[in-house]
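Missing here: one protein chain of the complex. Every other protein chain is in place.
Right after this comes subunit A.
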Amino acid sequence: MARNATPRKAPRQRLEKPRRSAGAQSAQTSLRDRFTAWRLHHRDSFYDALGRMRRARASSAMTIVVIAIALALPSGLSVLLDNAKVITRGWDGNAHLSVFLKLDTDDSTQRKLAEQWQARPDIQRTQVITRQQALAEFQALSGFGDVLQALPDNPLPPLIVVFPDSTDPVSLKALQNRLEESPAVDLVQLDVEWVRRLHAMIELGERMITALTLALALAVVLVVVNTIRLAIESRREEIVVVKIVGGTDGFVRRPFLYTGFCFGFAGGLLAVILVQIALWWLGGPINELLRLYSSDQTLATLGISSLLTLPLFSGILGLLGAWLAVGRHLGEIEPNF
């Protein structure tokens, strides 16, 4: 059974403005009045949202704290990861390749080669270690001095230590291959594994934080959906009355959207505060680590921009949650008698 009869053409614009009938004048409102009223209703909806949050203090506080924790976790972790990156940047600086030349390479060839390489853009500097230097160093370090002196020939090859410009594993590997092409080179030793592992761990950390952020952002949206659903339920009567006296869907929706945004924004603000407190608490040990590993760095913090972007981002999540809740539940509330 069709619920609607076939729509027929009818001049619609007449409904936009109530016609005057004798005696009972339908009041007209100018466009400017309506715009002013629309603006005022936005303002009222905002204050109304704040007022209701204040009146339901305990439950509002709970919602805000849940949102704040959900957001503080990923943003706090990402600050910690930033600090880890700063610390490991110092480690990267020591990455180098040991280029062993063929035993018969003489000192002057070795020096010339080192100078040539130093001129390359992908190499920062080179260090020459002649066979004699290598032997002396080895004797001093190993304590095998006497044994080595007993050997008829110096067994150690000439060595050029190459400090690369870039320390990411891929370009290190490429540099290694290029150096090996040189005819004087016997072997290029690159202990790239630990660099690679470090980069992989940072990458993993970043991805885990991204996943955590997504999951917890979803949690924030769902928390707001639930809060707004309850708010809609508790204002059922009011929604019915507003619809009966001709309130548009936008009019009905507006206070709830503001409520969602306010919850999100407040949760985001609290998250910023929580992260700052945590950093303040961890600041001592982190700064100590930073001092140990790279003297010129200090504690990385949330940064001025996140102080605003985190609450805004969270506010938008709240708005989204409210939008979903309103779309789902407001339509169910229709006047009836």
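The rule is simple: a residue touches a chain if its C-beta (ideal position, glycine included) is under 8 Å from a C-beta of that chain, and two chains touch if they have at least 3 such contacts; residues count from 1.
In this text, contacts and distances are computed from a predicted model.
Chemist: Which protein name, taken from UniProt, belongs to the chain you can't see among "Oxidoreductase", "Catalase-related peroxidase", "Cell division ATP-binding protein FtsE" or "succinate dehydrogenase"?
Modeler: "Cell division ATP-binding protein FtsE"
Chemist: One chain is left out of this view; which of A:62, A:103 or A:241 touches it in the full complex?
Modeler: From the options A:62, A:103 or A:241, the contact with the absent chain belongs to A:241.
Chemist: One chain isn't shown here. Among A:33, A:106 or A:332, which residue touches it?
Modeler: A:33
Chemist: Given the full complex, what residues of subunit A touch the hidden partner chain?
Modeler: Interface residues of subunit A facing the absent chain: 1-12, 14-16, 18-19, 21-27, 29, 33-34, 36-38, 40-41, 237-238, 240-249, 251, 334-337.
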